[in-house]
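Chains shown are a subset, placed as in the full complex.
Note that the chains take the letters A and B in the order they are written out, and that residue 1 is the start of every chain.
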């Protein structure tokens, strides 16, 4: 549980909030590259940290991320024309380049120099790994680009997608770093026990790092040893996990070994854009369209995910099917990610954490909160936040494997926890 | 009219409000029995006094009414599995019995005793007369079960239903104890005058009792005497009325003599669950399906009432038909109860009573308000509220009859006002 005050501190992300200020020190994912498919394509609305923005790709392919509202009379630039290297407001034709400069003001006399005095808010962006990243913090503090391994994987080996979630980002992060729930929430076969159902009370070992923390969820797999899932949490909202790829037990190696993760970008206090990534770890095995389609479908992103708007929402109880819940799956809700969204959204837009009762499997959740609160408080005292430098997590990987009893995962998985791309 | 302050006191029912505290001292209807049709059926959401709850019927048929949110991480237990004598949260499998005990915590080590320390809020329930009743007050103050006659009528002779109303409970109660409006609002035949249209200005006589009050609305029926409708108001939100069953005028006796009433359970400040009951008074005449269907249909509950969600709402002006209003019925709105809901909802979610101008037919309304405000204020001083003890209204009935001029209803109806079941 958190005090009411700490809950507010953790969850409020708007302009001038301590947590908003902390988050502004990191690169944040704003859009998928495919959301802006080509030069002069239609602009897209972006909401980050409760700021309304508009993104576009100009004639030369450069990206712009501007205040949504034209500084002249506050018309939405979502309506604007994207043409000849700039976004032109439909009201009076003022035009802005990707840097926020006003490059044309056709309703002013030719000799006017007013346009030189007008700028609009523009945030630096970078396109990297299929994602358009934004930096909304103080310019002099702008860090190097994100250092995740998935960004360096070849495009043939990587897939990214995104989903809109109607709950505060912290609920989403906490769901993502909660390894215990997969024994229950994601048990999609009530009649057959998998490794995660054999031992439903994983022992959590959390280890703070320079970039956040890593932790292992250890399950007793009887004669097969310890089934150990090692996750990475990279500040402020990144999770890395592994589809089980290595271990003492070769027959459990997946056909298509992959690494996976989520990034939870806060839209506002009540909603989150979830970026999902996956990459193949074997150089000779690029991701196939069939594999991607299967993954996205089973994650609950396929059919709902053609647009950002899901069909399974709080308003329709995520289309829970009680007969399926009774006889086939633990939840009766289709799709692994939809199951996650359902429980997270079911807590309300901002969970009242002072009512919680945390147990031994909540260690990672507790560490996340402590780290975020500490970093936000430190920043107010002028202390720079952790995990901003991509070097701190450059060579980090998650892993999911079987250990013989007696082997410590820090030792046993040392090499497997190193990035290869 | 009420002062703004008294209006707030009367209408605000959430946790820690004086009126909420008063209402918690009574048994309140939460659901129909049929909403939980059998052991291990899907749980149902319940909202009472602005608290979010979840109701279920366990494997042994016992009823539970719990806080909607799992005390672990606040996931909604509406999503939970109802299995093996408990409600199991889909997030981490915590399981609660009907008393709110945590009976399983499968994500904790086998030796953990954490679950013994965790309880969730559970409210006592009783199933009685086709209704699931809840008590949300201090345990030591829990009264005996409700004492209404309809609860004791045989199931063959009783019918209960429920409707969702989007207005504060007090508006609903006031509509229900307002006898004068039936001459107007429910005049569904403009071309023929009924007894209620012959005299549209009933004389009201209100008599406070131990359980609330009873009152008569007396209309002049010329040579037939006084047409007198005697209602009962039982604290804090019960109305009993009669379909005209007795009197000096035998040809007016109904084919199927019944007693009827409503219970208005406050969901939150802006909405109310209306429970409707009806029972046959003659032992040899059980209710027939045709009779029930006809009643529910004419009440406006039939077609809209398959689910709780009505088709005729504030948003669509209750589908008022102006041509019907011009030529056939006073309102142009179909269904007696829908007519009630329409006028009550049309006042807004909470009527600004300080703008009213009350007249002589508002005596019962005034008495209701005075009694509720007094009881809420008394409770703050430690004085127990009236009407909590079922004995006070055990043998109470309403009646609707014709008296010869000169007979006082208190005397003339003494026997008819006594319960028979």
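In this text, a contact is a pair of C-beta atoms (placed from the backbone, for glycine too) under 8 Å apart; a residue touches a chain by one contact, two chains touch by 3 or more.
Computed from a predicted model, the values in this text were never measured in an experiment.
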> In total, how many chains does the complex have, if 2 are shown?
Replying inline: 3
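Just so we're on the same page, only the chains that are shown with their structure count from here on.
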>> Distance between chain A and chain B based on Cα centroids, please, to the nearest Å.
In response: 48
>> Applying the document's contact rule, which stretches of chain A touch chain B when the two form their complex?
In response: 174, 180-181, 183-185, 200-203, 317-318, 320, 322, 325, 330-331, 333, 339, 342-343, 346-348, 351-353, 355-362, 365
> Which residues, counting only chain B, touch chain A once they are in their complex?
Replying inline: 42, 69, 71-76, 78-79, 81, 89-93, 105-110, 112, 114, 117-118
